[in-house]
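Structure provided below as structure tokens; questions to follow.
Every protein chain except one is present and positioned as in the full complex.
Here is subunit A:
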Amino acid sequence: MALSCSLNRYLLLMAQEHLEFRLPSPFWILSIPSEDIARNLMKRTVCAKSIFELWGHGKSPEELYNSLKNYPVEKMVPFLHSDSTYKIKIHTFNKTLTQEEKVKRIDALAFLPFEGKVNLKKPQHIFSILEDYGLDPNCIPENPHNIYFGRWIADGQRELIESYSVKKRHFIGNTSMDAGLSFIMANHGKVKENDIVFDPFVGTGGLLIASAHFGAYVYGTDIDYNTVHGLGKASRKNQKWRGPDENIRANLRQYGLEKYYLDVLVSDASKPSWRKGTYFDAIITDPPYGIRESTRRTGSQKEIPKGMEKCPESHVPVSLSYHLSDMFFDLLNFAAETLVLGGRLVYWLPVYTPEYTEEMVPWHPCLKLISNCEQKLSSHTSRRLITMEKVKKFENRDQYSHLLSDHFLPYQGHNSFREKYFSGVTKRIAKEEKSSQE
């Protein structure tokens, strides 16, 4: 079947958020084979506000009108015929226009063959003029850099950020993931209906919620007995104890997603209890960085250092500090062993920015690096959202190859991430920055 000579072009409008994850402009022109695919894209994204079928664009009104005149009339006509209703909206970015200016711009499009009736309340078709005045609020140009005109197709899922907000969630922890980021992680993990998703550092289960929303069944483990059981001090300010129904299962129930809850276990991620095999379609997790939550691993009774609390009854004394580099290599090995082929590992890697190089990103022969997105935490630290895909079946000799790799030694430095975060080095940097601003 021959391809049509012009692929349909769409304008994707991104939200002004997580700018470090993408190229600077919020306007993206995409070639998409069909409107269905464009709609499906919008059913998943929390980063994009809207998508439009692009009819014309230019750097000036004249260029825009020429572009519109070149757009095939037969593609316009189905949405403009006399039985239909429509309205035209105008969005300007980084500038405010008066009502008069807006009306002028809409009127200038009178040359388009609109035959339908205007309906401002419930139109069948919505058209939009989008004017891009750049990204610098301190330097707003007289004329826009770009003007676009298109037919509105669909909005993204940004309201999920509000409806799944951590502020409203029943059960939270110190480091519960922001709802928007948890959906981004689920998208990086390509989570889909009937997948099994696992979080080995599940905490209060925030990341599982996003996956369950997309129809995946979820497993979680955590080394902290109290967190998994929903016991002990609550992380919500002004709340004393976690209520009886505060746990991961209850969080899913809050959103009507309880049917996707498989199980959670108290378990040490460095010593997993799964039998040999590939079960997980995605592993999506935010491992502890050793700052707000401690990094721990089970250890022997003799090795308990001073000051570590002992856990009662069926808990096990935790003692050994878990070197960050070991933790990430354990995580990659675990993912390589238990992910299905094509399955994804999505996790945050904390980084001391002054020393960061790409070579530090942990590596594994079975996993291919898909993306690496930085989110700044402070002037000298950031975390990177790493996405990897399993491309090779795991064989026993794969589990130690990282020791031979160049990547192992550089990341060793990150064992002291915690120290660097708190150390005098960072305080000195902060002091220097402050004085340079004065």
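One rule holds for everything that comes next: contacts are C-beta pairs under 8 Å (C-beta built on N, C-alpha and C of every residue); 3 or more make two chains touch, one makes a residue touch a chain; residues count from 1.
In this text, contacts and distances are computed from a predicted model.
Per its UniProt entry, the chain excluded from the display bears the name "Multifunctional methyltransferase subunit TRM112-like protein", taken from "Coiled-coil and C2 domain-containing protein 2A", "Multifunctional methyltransferase subunit TRM112-like protein", "Protein BRICK 1" or "Myotubularin related protein 7". In the complete complex, the hidden chain is touched by one of A:Leu64, A:Ile223, A:Leu345 or A:Met388, namely A:Ile223. From the options A:Asn94, A:Asn251 or A:Ser267, the residue with contact to the unseen chain in the full assembly is A:Ser267. Mapped onto subunit A, the interface with the missing chain covers residues 193-194, 217, 219, 221, 223, 225, 228-229, 259, 262-268, 271-277, 279, 298-301, 303, 314-317, 320.
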